[in-house]
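Comments concern the structure below.
All protein chains of the complex are present and in place, except for one that has been dropped.
Going by the order they are written in, the chains are A and B; count residues from 1 in each one.
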Amino acid sequence: MPVAITLHPASDVPIFRQIVRQIQQGIVQGKLQRGEQLPSVRALAESLVVNPNTVAKAYQELVASGVVESRAGRGIFVAAKRQVFSKQEEKRRLAQAAQQLCAEARLFEVPLERLQKLLAAEWNELQPPTDSTKGPTS
Amino acid sequence: MKSIIWKEFRETVWWALLLALIFTVAQLYPLFFASTYVYAVSSYQGFGMLDSTYLLVTLFGAAGIGLILGFLQILPERNADRWATLLHRPMPPETVLLSKLIAGTGAYVLAVAPAFLLVLYLVLTPGFTAYPSVPEMALAAVANLLGGFLYYLAALATGLAGRVSVMRRLLPLVVAMLGSSWLVEADYFSTAAWGTLFLAVLLGLSAWSALRHAQSPSRSPWMSRAGAVLVGFYAASAVGAFFSTLFVMAMPKTPYVSQRYETLADGAEVIVTRRNNITTAIDHLDGTPYTTDQSQFAKLTESTIGLSRVSSYIGEAHGWKPGQSRRYYRRAYTYLQELASAQVPVPQQWFWIRETRTAIGYELPAKQAIARFTPQGFVPVDDAKPFPEDMKVRGISGEQLLVTGPHLAAVASIVSRKMAVLTDDATQPVYGADDFYIPSSRGKRLFAVAFAGHLSIYEKNGTLLAQLPYTQDVSRWGRVSVGVNADQTRFYVGYNPSRFLPVSERRQMPTFVDQVTQEGEVLTSTRRLPLPKQTSSKPIYRYVLETFESPTYFFGTLLYQKIGGDLGDKRLAKLLRAALGPYWPSTRFKGILLVIASVLLAGLTWWLARRGELDRKAARNWALFVLLTNLPGLVAFWLLANWPPRAPCPSCGRLRRLDQPTCPHCGAGWENLPSHPAEIFDRPQEPNNATPASTS
Partner (left out) sequence: MSDAIVIDHLTKYYGQREIVRDLCLRIPTGSIYGFLGRNGVGKTTTIRTLLGFEEPTRGSTQILGEDSRHLKPETRARIGYLPEGHFVYRWMTVAECGKFQASFFPDWNQEIFEAVISHFRLTPKMKAGHLSRGQRAGLCLALTLAPEPEVLVLDDPALGLDPVARRNLLQSMLYIMRKPDRTILFSSHLLSDVERVADRIAILDGTTLSVDSTIEYFREHLCQYVLRFEQTPPAAPELDGLLESFRSDRELFVTLANPDDKTEAALRALNPKSMEPVELSLEDAFISYVGDHGEKTFFTKDLGAA
């Protein structure tokens, strides 16, 4: 399993959602490639020491959102579709990150222009995710 | 089951071995090291195995071993969850109990085995204890070891009891105590064995009942319950007997007035009246006071001429045989009858060994047999035959033995090892012999032998002093007694009705006392009319106590006597005749009282049971039980009934059973729980009408 899932059972996020998010993250960060097979429900459940139903539920949600696909009799694979998060979720996550960034900038009394420059530099630094089977895309 | 037995045995075996070691050491100490020296030998202390310290050690040691092993098997495991671990295995809970019993019995046997082997060794070893030994000597110790097993079972039953009152828990222990008090009294191996078996079964059943009750009170098997109920009954009886004894002791005594004929030192015949053993009057036979000076009373009564009984009857006994006195092996003083002791020439003590009819002397403190005494005199230990059955040997005046046979009367001294024959003539049957004191002579004594026609008086060395012919009809007044005045000028010969006459007849007959000179001349002859028998009326509380005895026992005894009598047991037939004959009024009175009391108590039981909302069947059974057992049964009922838990009814406020759906008073059910707004259910709560939910 190329994605190491770390569970925090005491957190306020339900376990199945933690699994969903970390797999989504893995795909976004390119740790999980398109077409790659995910571990079976039981295997993942036993390696994470959680109830198989929880894993099954996470997979169901991933399948439902089209991030992964279930191939009958063969297992679960990362889907070709790149739309990992729903539009709404994307918006929520960006807003959250922006809020945190702005709060820190205000704290250190960084002007907006410097922040924008910083953002642009970071944007250019980040390589777009690569696809191991089809080669780099942009 | 095998593995549980193994586990139980493995858990107790080291304890058993440790206890065996301690027990054996504790027993060996009094057996071999306690000093049984001549003056230390009281009537309660005997030799070796009959040594009282040794017996106390066996009694308490065996009880302690039983209790320790029993509690050890249960208490460490009785913690609710640990107990469930043990029981949650594919087997009935009885298997666990049975395994514990088997292993525990094994451990108990192991723990007392050295003690038992020691007993066997002692019985089989000549010379250590009384010689020759008889197996019955081991009875006391063996009965104690059996008693310890009862304590083991009681500890098991007590330990197994779950959430019940302390009183109820203690019942088996009380029964074990009762059992060991029975065993202490047992005179035969068979009595001890049957008693142990009976109580062991009862206690075993009560342990079973405790096991089932702790888990599910309503479904104990009836046998186990019956055992528990009987244990309760016996315990209640024992405790009741204990407290009624205390009660009787605490009650004021009714004064006891007695009147007796006495011959004063001056020869005057008087009637001495005593109230609670304090002389209150000394009167002439015609009723006039001999003296009214009370300060003289003590002096006068101290120096009366005592008459020693020489014979029980003279001549033909009319088929009457002296009753075989019961043989108590349990206690030293009945097995080894102390005869005489002396410090010279060696410290020695003489015993009459009843079972083997042997008089034997031991050197102390080595407990070494030194000589035997036979009709032929003193002989070496291994040399003699036992006495024939009808020979009597008594120890008199410290160091002398008086032996009486069909034709023989002799006095022997253990100090000089010499025997003086008073009479030994096959043509002159001897009907009895005794010694009697000469007043104010520092213990000097004479000997009297009763022949068919006269009484012979001898000195210690066998010299004939006087021959006194009988003046009364000794075929009826054959209980002859004799005394002498201080200067040996006058003999007093008493004639009492012979022993073979029925008591009722003897009571009506007068008695006689003659004053006779040494030459046989009768100076006076006094006729003593029977004195009115002092009947102390039974205090009322005695009746009250008797009222609560078990009617089953009372009527069962009568039935037992009737059946036994019909089958030819004369003793039982006689007891029944007495109960239905002379004692009929009291028999009838007590019978009616018992029936009334037990019927009333049975009614009370029914009422209490129904009031406590026991179901009808249980109430009926308990009432029946109390009808048969009276007050102890009522106590057992109170302690042992499965009183259902009750609480006030939420709708009418009266007590109702918690385990019943509706209230018997107002018919209301239990309040349904209101659903509160914070409860969170994702499916309906009624299991009966709901469809099974899926899990996701």
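FYI, contacts are C-beta pairs under 8 Å (C-beta built on N, C-alpha and C of every residue); 3 or more make two chains touch, one makes a residue touch a chain.
These numbers were taken from a predicted model, which means no experiment stands behind them.
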Could you tell me which of B:473, B:487 or B:659 touches the chain that is not displayed?
B:659
Contacting the left-out chain in the complete assembly, out of B:84, B:452 or B:578
B:84
Tell me which of B:64, B:217 or B:612 is the one touching the absent chain.
B:217
Tell me which residue among A:5, A:32 or A:45 touches the hidden chain in the full complex.
A:45
Interface residues of chain A toward the undisplayed chain are 7, 9-16, 42, 45-46, 49-54
Chain B residues that touch the omitted chain in the full complex
2-3, 7, 10-11, 79-85, 87-92, 163, 215-219, 645, 647, 658-659, 661, 670, 672-673, 676-683, 685-688, 690, 692-696
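The rule is simple: only the chains that are shown with their structure count from here on.
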Distance between the CA centroids of chain A and chain B (whole Å) is 93
